[in-house]
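All protein chains but one are shown at their positions in the complex.
The block that comes next holds chain A.
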Amino acid sequence: MTLEPTSDTPPGSGHWYDAEAGPLVRPYAMTGGRTRPGPTSVAFDLIALIDVEEDALAQADDAALGYEHRQLIDMCRVETQTVAELAADADLPVGVVRVLLGDLLEMNVIRVSRPVPPAQLPDEKILREVIDGLRAL
């Protein structure tokens, strides 16, 4: 069965699976079909920051890490990454990255920093810095 977007679908026919909707993808092969992160149930925000726990990684079971897991770890080693950056740079859908990060979190080899809600920013200094930084661009 082919689920490619159909170009011969007449506009306005009510079909949502056209070219604009993008391709339909099979359940995530590289996550073993899982579409939700594991039992840690962490909701990875798009701008949650991910760091590698090197000590834990050194002791981790190598066999449990797939190619994509390693790819994400390597990216976070260079610099703290957000979920959105990992997805964009690894060219993986966000949902796939979330499942993979869930695996890594369960293995305790990454650290996740939840974004601070703007209403709870420590002080106005941060926003002043942002404004000055924007001006300097």
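Assume contacts are C-beta pairs under 8 Å (C-beta built on N, C-alpha and C of every residue); 3 or more make two chains touch, one makes a residue touch a chain; residues count from 1.
We take it that contacts and distances are computed from a predicted model.
*Asks:* The chain dropped from view, which UniProt name applies: "Electron transfer flavoprotein subunit alpha", "lipoate--protein ligase", "Sulfurtransferase-like selenium metabolism protein YedF" or "ATP-binding protein"?
*Replies:* From the listed options "Electron transfer flavoprotein subunit alpha", "lipoate--protein ligase", "Sulfurtransferase-like selenium metabolism protein YedF" or "ATP-binding protein", the omitted chain resolves to "ATP-binding protein".
*Asks:* Please output the residues of chain A touching the missing chain, sorted low to high.
*Replies:* Against the left-out chain, chain A lists 1, 3, 14, 16-17, 20-27, 33, 35, 40, 42, 45-49, 80, 82, 84-85, 87-89, 91-95, 105, 108, 111-119, 121-122, 124, 126-127, 129-131, 133-135, 137.
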